[in-house]
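Here the complex is missing a single protein chain, while all its other protein chains stay put.
This part shows chain A:
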Amino acid sequence: MSAPAMGTTKTAHSDVAPKKKRGPGALATAYLVIYNVVMTAGWLVIAVGLVRAYLARGSYHGLYYSIEKPLKFFQTGALLEVLHCAVGIVPSSVVLTGFQVLSRVFLTWAVTHSVREVQNEDSVLLFVSAWTITEIIRYSFYTFSLLNHLPYLIKWARYTFFLVLYPMGVTGELLTVYAALPYVQKTGLYSVTLPNKYNFSFDYHTFLILTMVSYIPLFPQLYFHMMRQRKKVLCHVEEYKTE
């Protein structure tokens, strides 16, 4: 006769959908809804801006300038998400979220903004488009989730579009950093050389190369994590449907 195990777990299934376990209070939920709606709107503005600029100019070239300001504003605004995790109203890891947001902010300010010469590159359009579509879907996903009224289409989009958008964004990002390299080396941008009072040096050019190299271990991990999430979220729902 087997003895009951101590501390039986209450839930039968482990949570698959990104539902909050404890849940933020009503005020926090209201704030998060507003935040996510504003972000969705912001990225829609960027999307519309890109389309309008393309139609006006008739070419893909130099569209960055038409959405430069909203891009900087809304991408930088995503830093708030780190705060949300730190305060606890969003059940994500501070480190993971911080890392993701920082990498975006880094590309926006420390590469694209800082190295003026790359702003005309097509690779910029590549990652901006990828980010725009991803963020519109992601923020609307969060909005609907918070309101407990998530259309399957949005959930499906969130866990499917990344299959193309992720590699697209990564390609755009890597090409942009690569394009920035010669200018950084020539001007010694953000670099400190010896000798100096604090016995410290920093070579931004080398740093950018190391950043590019870091994509090799990081990107597959993130990509396959999303694929596993996709399987859990989308297939799990199908199981429920067939019951």
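Following the convention adopted for this analysis, contacts are C-beta pairs under 8 Å (C-beta built on N, C-alpha and C of every residue); 3 or more make two chains touch, one makes a residue touch a chain; residues count from 1.
Here is the rule we go by: contacts and distances are computed from a predicted model.
Going by its UniProt record, the hidden chain of the complex is named "Very-long-chain enoyl-CoA reductase" among "DNA damage-binding protein 1", "Transporter", "BHLH domain-containing protein" or "Very-long-chain enoyl-CoA reductase". Of the candidate positions A:N148, A:N199 or A:Q221, contact with the hidden chain is made by A:N199.
Take chain A: the residues that touch the chain left off the picture are 1-9, 194-201.
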